[in-house]
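Only one protein chain is missing from this complex, and each of the others stays in its spot.
What follows is subunit A.
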Amino acid sequence: MSTHKEFIRGLVAAIPIMISFIPFSLVLGAQAIQRGMATGEISLMVAMNFAGGSEFVAVNLWTSPPHLLLLAFMTLLVNSRHILMGAALTPYLQGLPKKKVLLALFFMCDESWAMSFADAKKSTNQRFNYHYYIGASLGLYLTWVIFTTIGALVGPLIGDVTHYGFDMAFVAVFLVLLKGMWKGVVAAIPWLVSLIVAVVSYLILPGAWYVLCGAIAGLIVAFIMAHYD
């Protein structure tokens, strides 16, 4: 299929996720203004980071002047899962030029990554489709940056939209993405361990440690299970 068609296919596949991004980006922009950030600053932050979880953490810890080291460390903590995600994707990236991959990885978020991962596994040659990924990523990136900026501009007018059920949109997106990776009950045992450890960590530890704790616990189980295959 042509690159143009693949780009459009990725963009269209990302539309439901783009819709789910809108309420969150509006809330992020509105919160940033309440914490004393300027509209240009929040726009710059989301355009350069494009990592929602860490941006919410940063906005909630924002002071004037901001605490650079604390924010950088929290960002590392929240986004450390990207290291694992990049590692998981690497076998599918063989054959793509390094420069192209390093550019593409700037846009890697949970959703675009999961979509492209699933797409690569479904494809006949088991390869990452670069243009499908760029289409999806660009749609998600622009949605995030534009609606965060709108949130900053109209912030005082919108209340807490999470009360209307929009926060469940992310859960819904992630569960559908997980369904796409379902390979049976046994293969899902590490997921269950990951979930349980993450829930417990979330309840007893401050901040964003739960992502790292949950993911690592699941991977330890996967490592042990691989031994018995």
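Here is the rule we use: a contact is a pair of C-beta atoms (placed from the backbone, for glycine too) under 8 Å apart; a residue touches a chain by one contact, two chains touch by 3 or more; residues count from 1.
The rule is short, and it goes like this: contacts and distances are computed from a predicted model.
A.B. asks: Can you pick, from "Metal-sulfur cluster biosynthetic enzyme", "AzlD family protein", "ABC transporter substrate-binding protein" or "FtsP/CotA-like multicopper oxidase with cupredoxin domain", the UniProt name of the chain not shown?
C.D. replies: "AzlD family protein"
A.B. asks: Would you indicate which residue among A:Leu11, A:Ala58 or A:Ala152 is in contact with the undisplayed chain?
C.D. replies: Residue touching the chain left out of view: A:Ala58.
A.B. asks: In the full complex, which bits of subunit A touch the chain not displayed? Write them out.
C.D. replies: Counting only subunit A, the missing chain is touched by 13, 15-17, 19-20, 37-38, 40-41, 44-45, 48-51, 53-54, 58, 65-68, 71-72, 75-76, 79-91, 93-94, 98, 101-102, 105-106, 108, 110, 113-114, 117, 163-179, 181, 187-188, 190-191, 194-195, 197-199, 201-203, 210-215, 217-219, 221-223, 225-227, 229.
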